[in-house]
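First comes the structure, then the notes that go with it.
Omission of a single protein chain aside, the complex is shown with its protein chains in their original locations.
The first chain written gets the first letter, and so on, giving A and B; residue counts start at 1 in each chain.
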C-alpha cells in the first residue's frame, strides 16, 4: 500500500478530506484511464461513505445540497486518479470538468451546483486546479444528484 | 479498398461482427477525427442495417434491448475509427467511453445499458479495451435508444 504524504494529500487533510483506497478496476470498467500525459476519469456519482446525495435538485434537494454532492463527486474523481497514478502531486493541471446535474424539469442552474466541484478543486490544487468546464441538466446513474468527470494532465508518459 | 485481415478483424469475425466500410465524412461532419495519437469518434447512434433501436428504455425497450443497442453503437464507433486509421490493430487503448441513454422519465440505470458497449469492447480488445466511462440519461438524435462516443489512443502520429 502506497503512503500518501505529499503536498496535495496534506492540503486535502487540511480541508478534512482523507481519500479512500479504491481499486482502479471496478470489475467492469476503470475509474480512470491514461493516454500519454492525459488522464480521463470515469463519471463519478455523488455517494461516498455516509454522504449519499440522490434525487433531483429543485425537487428533492437544494442547490446547497447539490454543491455538497458535486464536492463528493470531485473527491471520488481524485480517488480514481490516485488509484491510477499513485501520487496526486503528479497532477500538472486539471484541464476539463464535465458536470451532469439531476434536476427537476424546470431546474436550470447546473452551473451553480457544479461550483461545489470547481471551488473544491481550486482549493486543493490552486492555479493547477483551474479548468474549463461544461455543465448541463441530465440524469446521472442511480438517480444520483451529480456526476462529475475530469480530464487531467499529469507528469510523465505511459509506456506504449 | 483495404483488406481487413488483422488480429482485431479476426476477433470481430469470431464474435459474428463484420464491420461495414463507411465514409469518414458523412457529408457534414466526420465519423472520427485525430489529434496526435488520440482519436475522437462522433456520437454513434444505435442503428446499423436491420438492427434499429429507437425509443426509451423503461417504456419502449427493456434493459436487455438497451444493451444490444449499446453494442450496435460501439460497433459503429469502430467503423468510424477504421474509416480514419485503416487498421484496428493500430488501436493501442480504448481510453474513454461516453454513453447517453434514452430513458423513461424515471429510468435511472444508464450504466446497466452501457455495459453492452463496455463488455463488447473488452471482448474485442482484451486489456486494450478497458476504459474509463461516463453514462447518463439524455436524449440521443432521432430518438435512438443509445449514443456512444469514444476516445481511443492509436499508434503513430499525425503530420501537422
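Everything that follows uses one rule, which is that contacts are C-beta pairs under 8 Å (C-beta built on N, C-alpha and C of every residue); 3 or more make two chains touch, one makes a residue touch a chain.
In this text, all values refer to a predicted model and were calculated from it rather than measured experimentally.
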Contact partner of the left-out chain, one of A:41, A:73 or A:118:
A:118
For the chain left off this view, which of A:8, A:38 or A:124 is in contact with it?
A:38
Given that one chain is not shown, which residue among B:17, B:30, B:52 or B:122 touches it?
B:30
Residues on chain B facing the left-out chain by the touch rule are 25, 28-36, 38, 40-43, 80, 98, 100, 138-143, 147, 149, 160
Chain not shown, touching residues in chain A
36-38, 92-97, 103, 107-111, 115, 118-119, 130-138, 151, 153, 155
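Methods note: only the chains that are shown with their structure count from here on.
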If CA atoms of chain A are superposed on chain B, the rotation in degrees (nearest 5) amounts to 120
Express in whole angstrom the distance between the two chain centres, defined as the mean CA positions of chain A and chain B.
25
